[in-house]
Each structure stands twice: as structure tokens, then as C-alpha cells.
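With one protein chain removed, the remaining protein chains of the complex are shown where they sit.
Up next is chain A:
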Amino acid sequence: MSVAIAGWLQAGLLVLALAISYRPLGDYLAHILTSPKHWRIEKFLYRLIGVDSEADQTWSVYIRSVLAISVVGVLLLYSILRVQDHLMLALGMPGMRANLAYNTASSFVTNTNWQNYSGENTLGYTAQFAGLAVQNFISAAVGICVAATLIRGFVRRQSDRVGNFWVDLMRLNLRLLLPFSFVLAIVLVASGVVQSLADPHTVTTVTGGHQTLYTGATASQEAIKELGTNGGGIFNANSSHPFENPNAWTDWLEIYLLLVIGFSLPRTFGRMVGSQKQGYAIVSVMALLWAGSTAINTWLEARGWGAAARLAGGAMEGKEVRFGIPASSLFATSTTLTSTGAVNSTHDSYTPLGGGMALFNILLGEVAPGGTGSGLYGMLILAIVTVFVAGLMVGRTPEYLGKKIRPAEMKYAALYILATPAVVLTFTGIAMAAPSARSSMNNTGPHGLTEVLYAFGSMGNNNGSAFAGLNGDTQFWNLTGGLAMTLGRFLPMIFVGALAGSLAKQKQTPASAGTLATHKPLFVGMLLGVTLIVVGLTYFPALALGPLAEGLS
């Protein structure tokens, strides 16, 4: 079988698996977010935590609760990293330096999982599983929680309540993320991923050399790392490391996991707003963007542009033999179109335009299908912008799902769209102006600019993958990066919450002959166009100086 046919088949198999999961997983998520019944263990935990599980919160209380758990999350994780040498299974690793611990704590709490350290020679086992992995669960659930408030904003009428954060958080962890991760972690171990808390084992190699093998709770973290679109690896090499991703089957499974919640949430949305077709429209846009980006990236990498790749006979620098080019491109596209940021190959060594596509995916705001929850709310904001643009063309007050898109709603949507680019471009500008920041670049010329733009694009959009040649472990990068990740995560969440509150207060507007049908192919096409145009207008100048300049010269 040729490389191209095998590449198409593995992508096709992935689409099939995601299509099969769409209904059951989407419906199950809708059940979790709407069921009035609590499990007995949940009731016990609500008492333990001291929250009223029957209280319905206003948007501002809900978002304040999100911020509260994030603040205590950063503080606890920061402390664990600082004092990890006093914990069990520390493997003799010293406590992390303050600015690196700040960066890492912000990174894992914001679902970014940008890593300025290499796990296997910086962290003990306990800091990895009791510190980092916990935030993999919480940050994934928090994204879905915020998306749930926006859906409720569309569903509820003349209400100022958008749900109960503590109930959503606990249910998503106990009913979805934990049981799924558990089963998948066992599947991963059975397929060769390591899971051992024994001290690193030193072996004498065939020719008398020595290798020390770090293992850790890798499979258990790998499962939630992908399922929760986190992306922070146990090892520096992330999912290209054979202990995290030993063969092409685990690779395929990991790609499936990082996409499956994002691609099923439109079903949850359709079900909760009472029209499956609305869900199909949203998922179509996501699927078209994903398929198009995958095809382009695979083609670019297979062509192997760039002087070194030409000389070598292919773009295999930074790629593993067991995956080859199609599975690497498939992973790279999926990880950058979600907020995952795990990598099975080094994006820095991709062909100029192939690496540029990965960057473009991130700058799209990770909406195809995006991070758990964040992808859905990102796409719904773009849907609101789309009905607004359509409304302007015909001179009507736009509506979406029976709710009027008035100046207040548009204000929040516009702020959402502007927040992340403002963070990304401002910090990129500062970094390019500061000689100390520029000296972190591994490559020169346009490729060096791409490294910097990719870094802040990735952190601002909470992706976490890197053009990893950049040396991020400096005071400048640790501090600005931590700030960029925090702003890029919580500013948009606040605007989504405000939008949800504003929508929930409205009454239902019945659809009329002039209402734009938001479940038809026409709308799908318009939403696709708006998504591409918004990001194109925002980032084109920066992209032109980086990947485009390199790729077209």
C-alpha cells in the first residue's frame, strides 16, 4: 500500500470513529449537564466542599467560581512544584525555580500545558501525578462548564441564572473524564505505554553503554492529557517519546482522544437547544476546517520543501519512523486545531508552510473542534458574528436560536474576538523589541520570527505546542508567558459568561420569514468564511513576515 493511500485510510478511520462517537457522547454530555439527579457520592462531596448543589448561579457568580478554583489551583500547583523535593518519589529532583514554577502552574491551570522544562530531568513522579495531572482534569472540565453557560444562555428565557459551577465541575470529572481516562489508560498500558513508580532503572546496553529509564505515571496522564485537550507530556519529547506513544496504534488512539470531546459537543449543544440540526451545522464547519487543514498540511510535508529537506530527500527531520509523514501531519493538525498542544513530531522542523499551517490553526482560535468546551464557545461566538454580518446585509436585527443579537451581545462577542489577538500580538511585539527575548530564538530570519509568534500564539490561545527551538526558560519568557496564558484563558471566559447572562435574560423571539436559517448549508458556508476572514484580517501581516516570507522565498 502506498504512503498516500495508507495516510488517507488512517484519516478516514479517524473520521469514522469520531462520527460513531458523535451521538452517544454528545447525548451523554447533555445528560450530565441537564440531569436533575445527583449521584450519592456527589451529594456527599457537595457537603464536604460546603456548596449548595441546588443553587442556580448568576453568570457573574458562576465565572467568579471558575476564577476561584483557578486561583487556588495556581497557588497549590506552584507550591507543589517549589517544594517537590520534599514529596515522596521525588527522585532527587530539586524544587523548581520561582519563575519557572509560576509559568508551569499558570500553564497547566489554563489548559495550555506549555512546558519550559523537560519532565524527565526536572520533576519527580509525585509532582507529575498529584500536581500536574489534577489540573489536566479540572481545566478540561472548566472549559466545558463555561461552554455550558453559553448554551444555557440560549436555552433559558427571562432568567438571570446560568447553572451551578460546582455541580457541573464535579459531574464532568466524576461521570465523564475520570471513568473514560481510567479505561483508556489501561488500554494505553496494554498497548505499550509505561506506568511504573519504581525508581528510574539503569540498564547496560549491548555495547556497554548505560541508559537510565524514567517511567512514572505516564499512561494515566497520557489518557487525560489527550482527552482533556491538555497536552503536557511526562517527557520533554511529549507524544513523540516512545514511552508515551509507542506505536502507530497508540498514536491514532491519542489523536482520536484529543478530538472526540470537541467534535461531540455540538451534539450536546444541538440537544440542549432542542434542534439537532443546529449541532450538525456547527460540527460541519469544524469538520470542514479540520479536513482541509489536514489535507493541506499532509501535502506540504509530503512535498518536503526547504533546502535541508530537499537535500535529505524528505521532511523527516523531527519525525519518527513508526509514524511517518501522514500520521505526523494528522497529529500536528489535530493538536493545533484543538487546544491540546501535544506533539508527535517537532513543528519547528516542519516545512515553512507546513509549520505555518500549524500556527494558522492555533491563530484560528482553536475552534475546529477546539479545546474541550473552549472550541464550542469559540465557534458559537463566531456564529453570532456571522448572523450579525448577515443581519447588516439585509438591515434586520440579527437573531440566533431565537435570541436577538443586540449591541450588548455584539459588544461581548467583539471583545472576545479581540482579546486573544491583542494578547498575542502585543507580547510578540514586546519580545521582538527586547534583545534578551530575541536571544532565545534557535533559528534566524523569518523562521525565528515564526518561533516567537508561534510561542505567544500558542500561549495566548492556550494550545501549548511550540516551535520548540525557542529557549523559553528565561525570566522574560516565564513571566510574560504566564501572563499571556492567564489573560488568553480568562478574558475570553469572562466575556462568554457575560454574553450568556445577557442572552438568558431575553425572552424567546419567534422565528419569522426574515430569520436567517442557521442550520442550512448557506449558514455553514458563511460561518466558515467569517472564521477564515476574521483570523486572516487579524494576523495576515504577522504571518506574511514569518512563515509566508520563508515559504515563498
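Keep in mind that, in the parts below, a residue touches a chain if its C-beta (ideal position, glycine included) is under 8 Å from a C-beta of that chain, and two chains touch if they have at least 3 such contacts; residues count from 1.
Simple rule for what comes next: contacts and distances are computed from a predicted model.
Enquirer: Assuming one chain is omitted from the figure, identify its UniProt name from "Potassium-transporting ATPase KdpC subunit", "Energy-coupling factor transporter transmembrane protein EcfT", "Electron transfer flavoprotein subunit beta" or "Cytochrome c oxidase subunit 2".
Expert: Of the names offered in "Potassium-transporting ATPase KdpC subunit", "Energy-coupling factor transporter transmembrane protein EcfT", "Electron transfer flavoprotein subunit beta" or "Cytochrome c oxidase subunit 2", the one UniProt assigns to the missing chain is "Potassium-transporting ATPase KdpC subunit".
Enquirer: Check the options A:158, A:205 or A:512 and report the residue that touches the missing chain.
Expert: Once the missing chain is taken into account, the touching residue is A:205.
Enquirer: With the missing chain put back, one of A:81, A:144, A:162 or A:237 would touch it. Which one?
Expert: A:237
Enquirer: Have a look at A:348, A:409 or A:473 and name the one touching the chain we're not showing.
Expert: Checking each option in A:348, A:409 or A:473, the one touching the absent chain turns out to be A:348.
Enquirer: So one chain is hidden, and I want to know which residue out of A:34, A:58, A:159 or A:247 touches that hidden chain in the complete assembly.
Expert: A:247
Enquirer: Please pick, from A:16, A:197, A:511 or A:544, the residue that touches the omitted chain in the full complex.
Expert: If we include the chain that is not displayed, A:197 is the one touching it.
Enquirer: In the full complex, which bits of chain A touch the chain not displayed? Write them out.
Expert: That gives, for chain A, the contact residues 1, 3, 6, 9-10, 13, 45, 48-51, 64-65, 68-69, 71-73, 76, 118, 120-121, 129-131, 133-134, 137-138, 166, 169-170, 173-174, 177-178, 181-182, 185-186, 189-198, 200-201, 203-209, 211-215, 217, 219-221, 224, 235-237, 240-243, 246-249, 251-252, 304-309, 311-324, 327, 343-346, 348-352, 355, 442-443, 447, 467-469, 550.
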